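Worksheet: one structure, shown below.
One protein chain omitted, others in place.
For chain A:
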Amino acid sequence: MNALVPLPVLLPVLGAGASLALLHHPRIQRWLSLGVLSAVVVIAAVLLVEADRSGPQTVWIGAWPETLGIVLVADRLAALMLLVSAVVTLAVLAYSVGQGMTEDEEGAPISIYHPTFLVLVAGVANAFLAGDLFNLFVSFEMLLFASYVLLTLGGTAARIRAGTIYVLVNLLSSTLFLISIAVTYAATGTLTLAHLTQRLAELPDHVSLMIQLMLLTTFAIKAAVFPLSLWLPDSYPTAPAPVTAVFAGLLTKVGVYAILRVQTLLFPYSPLTDLLLCAALLTMIVGILGAIAQSDIKRMLSFTLVSHIGYLILGVALASRAGTAGTTFYVVHHITIQTALFLVLGLVERRAGSTALMRIGGLARIAPLLAVLFFVPAMNLAGIPPFSGFIGKVGLFQAAQADGGWLAWTLVGAGAVTSLLTLYAVAKTWAVAFWRTPLEAHEALEAIGADAAVPGHDTHARQHRGHVHTAQGTVSRTDIEEARRLEDDDAPDRDFHKLIEAGEDNRHSPLGMLVPAAALVAVSVALTVVAGPLYALGTRAADDLHDRTAYLTSVLTEEQP
């Protein structure tokens, strides 16, 4: 079964090459990439079963002697992440095929989308499988480069602006990663994780602590942990919907995975619990407060994404089996849920012409299916009881309670508050975007239109000191003006009501987009149904991570082929 391990990386890379060669045959290109990703899903599933049944699967690429080779390892955690990411990317690819990525992109070299997407998938898979630091760096570069291209697709002003920030931040983090790799190599003479486990422990404390902090900083930038998270909400929402979906679902989780791997495998003797707990606390609270302030659903979701990274870091910080198991389960839940939400949001944007809360309304009546598709994952994100979000949070809280320190207890409180505030943020979105009628949205917007023409008392909406008061509450005036003025490609300067009146709203949600989004929502609900076995698998993965012997034996005995 070992031969399967490199395939999740190889197949997408080869597929990317083939699809570049097929630039002028978009139909074949589409089927090729769909085929490749389906194959990766199957392979990842087989790997997971195999890793669960007979331990980590290891391959030394090219059969180089001793420490020169590159090792790929699929243990339970890696295989699980691989499977989830493969399922999610397949859904996103099907969605973007359904969207016909060509139509709303002016002059974009769209045939580049498929090869780039495949490289992104290969990079993500390689990051999960990488058994040495430099290979991890290379896979980060693969997925980052693909993400640079996807984020600036079409080269519009908004995307170039967002892309600049994204590229620069990631370049800095890559450079920091390179420096920490150089330091690690200078100190230990190896980069293979399995060898590092022994040699790092022999180093003087301060050297190993410095290496650990450098690596953690690097990965924290990728994972968007609080002080290093500010780039994320600025850059993600401007990309096309499927791209935002796959970024939000996967890229930050690759960072979390790297943190988890490094903390459990390389530095089990130095858990840095307090530091990481503080980072988790700030990530949760600052992230969710940001989400509440937003007036655009995409940006609101990007902020909840940041805040929920805090839960994942909480599990890692506890450095206990229960904490790691909780994180493992929560990662799986969060990848699916966040991607599903962004996919549904793409449909909302298509239907209502915008995702700015100011402009839309009434979707619950006009598009009930979309409303259901939004409602279910949104409640799941907030952690309402039957759903997997609730189970994951309970698991993490139990782990924190078992830890028993006051900081851990604070984190339990903060986690509960964050969960409530998430509920508030999605409920606000629900009330505004789905519940009120488009006419009410229109009136609130219109009220600000002619300054003098609105006397204040005759209409439903009344302005007062820079705010517009409507029956639904207060809307800030600058916000509305800004919403009226915005003229980017994705959101024409008209609210939903006007679109409906003009009969120009997009009544038809293409099946090709609806089915993948609905399928992913279904998967997220299914996670609740199979939560028991999944959590058990997470616990076994956590045991592996903390025991380390299975991983080390597998890598070190495979070494001499």
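Keep this in mind: contacts are C-beta pairs under 8 Å (C-beta built on N, C-alpha and C of every residue); 3 or more make two chains touch, one makes a residue touch a chain; residues count from 1.
In this section, contacts and distances are computed from a predicted model.
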UniProt protein name of the chain not shown, from "Amino acid--[acyl-carrier-protein] ligase", "histidine kinase", "Multicomponent Na+:H+ antiporter subunit C" or "ATP-binding cassette domain-containing protein":
"Multicomponent Na+:H+ antiporter subunit C"
Which residue, A:157, A:275 or A:511, contacts the hidden chain when the whole complex is considered?
A:157
Among the options A:61, A:138, A:439 or A:552, the absent chain makes contact with A:138
Using the document's definition of touch, tell me which of A:294, A:354 or A:539 contacts the absent chain.
A:294
Extract the touching residues of chain A with respect to the undisplayed chain.
68, 134, 138, 141, 145, 148-149, 152, 155, 157-158, 160-165, 167-168, 171-172, 174-175, 178-179, 181-183, 185-186, 191, 234, 293-296, 299, 451-452, 454-456, 463-467, 476-479, 482
